[in-house]
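Quick one: structure below, then a few questions.
With one protein chain held back, the other chains of the complex are shown just where they sit.
Entry: chain A
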Amino acid sequence: MLSGFFPNVRWDKLWEATYDTLYMTVISTGATFVLGLAIGILLFLTSPHQIWANKIANFITGSLVNIFRSIPFIVLIILLIPFTKFLLGTIRGVNAALPALIIGAAPFYARMVLIALREIDKGVIEAARSMGAKTSTIIWKVLIPESMPALLSGITVTAVTLVGYTAMAGIIGAGGLGNLAFIDGFQRSRDDVTLMATIVILIIVFVIQFIGDLITSITDKR
């Protein structure tokens, strides 16, 4: 029945492209979470009146974040071609898309982490210090758990953005649904393929948003 509406869609190729998109999204979201969290925490702790208050470190980190956040993703992919080639030996395939995806999304997420951490009641951090907590304890047992709902809703937004980024990466040869829509759909004038790829992308985005919202509300005990 479905084949009637989408005569040119080859389901095995669609499935493969979906798998590639999911693969790129999941890996890059995971890596972005870790890297963005680390940068965000560094930004937070080096800001004025915090434990590691340091103007120079804060300025350098903040500037790097702003620079990478400002570069359009499609340009970033091109700029990172030599780096990717050096790292993986190729610039084609799903893995080759990962460096650009992570470097493009991590600074974006780091800003969200910073906002989340600023929302934490200063008194709670002071209370932990008054108990004799080390900085590592404050990071793991105060900063991260206390900002968890905001960190999770931030990574949800970032994951959705990353689905979009994977589609762009697909156009220059990374595979996935973007690649399918562009090469098989657009360039061969098969609108049904483009439409189907779009539908699958939408489903992926809705599912990510649903799961993200669910986990966020479960962790929020306020």
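Please note the rule applied: contacts are C-beta pairs under 8 Å (C-beta built on N, C-alpha and C of every residue); 3 or more make two chains touch, one makes a residue touch a chain; residues count from 1.
One rule holds for everything that comes next: contacts and distances are computed from a predicted model.
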Quiz item: So which of "Methionine ABC transporter ATP-binding protein", "Ribulose bisphosphate carboxylase small subunit", "Succinate dehydrogenase" or "4-hydroxy-2-oxovalerate aldolase" is the UniProt name of the chain that got left out?
Solution: "Methionine ABC transporter ATP-binding protein"
Practice problem: Looking beyond the chains shown, say which of A:Lys13, A:Lys134 or A:Arg188 touches the absent one. | Solution: A:Lys134
Quiz item: Of A:Val26, A:Val124 or A:Leu202, which residue touches the hidden chain?
Solution: A:Val124
Quiz item: Can you list where chain A touches the absent chain?
Solution: 121, 123-124, 126-134, 137, 141-142, 145-146, 148, 219, 221-222
